[in-house]
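Note that this complex is displayed minus one protein chain, with the remaining chains in position.
In this document, chain identifiers A and B correspond to the written order of the chains, with residue numbering beginning at 1 in each.
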Amino acid sequence: MALLALAVRHRGRMTDYEVVIGLEVHAQLLTHSKMFCSCPAHYLGAEPNANTCPVCLGLPGVLPTINRQAVDFTVRTALALQCDIPDFTKFDRKNYFYPDLPKGYQISQYDLPLSLNGHLEFPVNGETVRCGVTRVHLEEDTGTMHHAGDVLQSATSSLIDLNRCGVPLMEIVGEPDLRTPEAAREYLVRLRQILTYIGVNDGNLEQGSFRCDANVSLRPRGDTELGVKVEVKNMNSFRAVQRALESEIERQTAVLDAGGTLVQETRGWVEAQGRTISQRSKEQAHDYRYFPEPDLPPLRLDSAFVERVRATLPELPDARAARFQSQYGLTAYDAAVLTDTRESADAYEGLVAAGVPAKLAANWQSGDIAALANEHRLPPQESGLGILGLAELLLLVDSGAINGPTAKELLVELYLPGGDPEKLVRERGLGQVSDESALRALVDAAIEANPGAAADFRAGKQQALGQLMRAVKDATGGKADMPLVNKLLRDRLLGQ
Amino acid sequence: MTLSRDDVDHVAMLARLGLSDEEKSRLLGELEKILDHIARLQKVDTSMLAETAQVGDLVNVMRADVPEHPIGTAAALRNAPATDGNYFVVGAIQVAAESETGQ
Partner (left out) sequence: MSWTAGTITELAAALRNGSTTPRALLDETLAHLERSDKNLNAYLSVTQDLAVEQADAATKTLAEHPDTASLLCGIPMALKDVLCVDGVETTAASKILKGFKPPYTGTAVQRLFDAGAVCVGKTNCDEFAMGSSTENSAFGSVGNPWDVERVPGGSSGGSAATVAAGTVPYSLGSDTGGSIRQPAALTGVVGFKPTYGRVSRYGLIAFASSLDQIGPFTRTVEDCATVYAAIAGHDPRDSTCDPRAVEDPLLTLRKGVEGMRLGIPREYLGDGTEPGVRAAVEAAFKVLETQGATLQEVSLPSTDVALSVYYVIAPAECSSNLARYDGVRFGNRVERPSLTDMYLQTRDAGFGAEVKRRVMLGTYALSSGYYDAYYRQAQKVRTLVGQEFDSVFEQVDAIVSPTSPSVAFPMGSRSDPLSMYMCDVVTLPANLAGIPGISVPCGFVDELPVGLQVLAPRFADARVFQVAHAFEQATAWHSSRSPFAIEAA
């Protein structure tokens, strides 16, 4: 933050720069098998190099085959990002040597990608920002490397694991339309939300299934030509993206203000040091020698195919939130929270469909249920209770059979193992005490036992009521209908 | 089209061929001669011709997304010239010297 303040001061004093940010996202697809061979696409947890076959090892004589699901997923993504789907597309070879790339080329897409010209809209500080999506194309992931000592620069050897090699990877290239680190972050948040919504990616930045590189440049405000572009890598959280961009903008500003010139290069974000460091210079330009992959016939995706894929697109978060507001009478905030993930929105609508009133379902789904889902990393649909069990529990609340705290205790207890809430309430006698005459007697007893609190409340001290409420609650073993207790206490104390 | 010694150096590096000076000089001459011959390609009027990357009319050749058993670590490493535990292993990656790397 101190750095940012410095940047602002610099800008005030010296040239006013416009920041130009473009993001490139690599997202692994949630297919069962790899992109060009039938090895499982799930590689985490496998012994190094166990998840391989002659094809993904790049052995002599093997040939790639296209995973149909990966093509479907990429088209689905492209449609969600409002892209055009050309009717002809092909794969190309991108040639370069690196130990994590067994064939010496990556099968990717060059001049005729699967999709083009999309965009993404998202709010930043209450304003809608629109960022163009240049293209979404399909390629294969590389293997992973472990450098002795974990630092590439000084390692004397590197270990290679090809388990990840060949996992389907979508590259989503954004236009340089972003102007602040915050907008960049929000772009990623929205993109990740959409990818997870449509079921093509698990959105895990830490494990690298959703990866982001940024191109950052500065130019004097008013200029239309782009400044020298620096590519920033190694950002594996949304926070890291924002911090890395802030730090890189600060660095570039300082260089320019000092009269220096920037070099086009790749810089890595070093979280521990809070700065980017140069990874390599681009003096010797990349020459990937792209050419059409001769081992794979091209794809012709006709409109019937595209429409078939479009039919598999779920309602996207924005549209769903708007519908939640109008259909269920929710606030914009509640609707946004509930539609944050597809599981959450689906769970909410499942509860409502099972008869739980919309507002009650919203409170519980966005509150206690979401917290449990998060804690156990298990969406409500897959919990032991399931949507119907949860609905049964909430209907007990709605009917007044149990009170809120009891419902919460049962929810925590039953979320994972599941069970029959109604039966438990009966067996354990957890039914809410709502009998007015019985509660009135307990209210009187509480006032008698806590004269100080009663006097305080009568003198206008609202919070004094809490002590009295607790006394009644304890007297019922926690089962009292608390809103009713509240009313009875007030009636009695205020003499109505 | 004439080929320079720099071209040969550049292409040899792109292709990761550690050629001796003598080899490079010989290749320079040979490649120039071949390129001279190939230059007749430029005389063909191709303005009305599409590109043929592969013959035949196959399109949309795709497979079902059904996983199969991988071959496992031992088989994967069996032909490796060097390994370290269950990994393939290579020497120092001198970052500055690399003209290209993966993402």
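The rule is short, and it goes like this: a residue touches a chain if its C-beta (ideal position, glycine included) is under 8 Å from a C-beta of that chain, and two chains touch if they have at least 3 such contacts.
Source: prediction; values computed, not measured.
Of A:20, A:78, A:160 or A:465, it is A:160 that touches the chain left out of the display. Contact with the chain that does not appear here is found for just one residue of A:66, A:191 or A:493, A:66. Taking the complete complex into account, A:296 is the one of A:296, A:356 or A:369 that touches the chain left out. Residue-level contact of subunit B with the missing chain is found at 1, 3, 7-8, 10-12, 14-20, 23, 27, 30-31, 33-35, 37-44, 46, 49-56, 58, 61, 63, 71, 75-76, 78-82, 88, 90-94, 97-98.
Mapped onto subunit A, contacts with the missing chain fall at residues 54, 57-66, 93, 95, 97, 99, 102-105, 156, 158, 160, 162, 285, 287, 289-291, 294-297.
Going forward, only the chains that are shown with their structure count from here on.
The touching residues of subunit B, when paired with subunit A in their complex, are 14, 16, 53-54, 56, 58-68, 70-73, 76-77, 79, 84-93, 95-96, 98-103.
Here subunit A touches subunit B in the complex through residues 26, 31-33, 38-41, 47-54, 57, 59, 65-71, 90, 96-101, 106, 142, 146-147, 152-153, 155-162, 213, 233, 279-281, 284, 286-289, 291-292, 294, 296-301, going by the rule given at the top.
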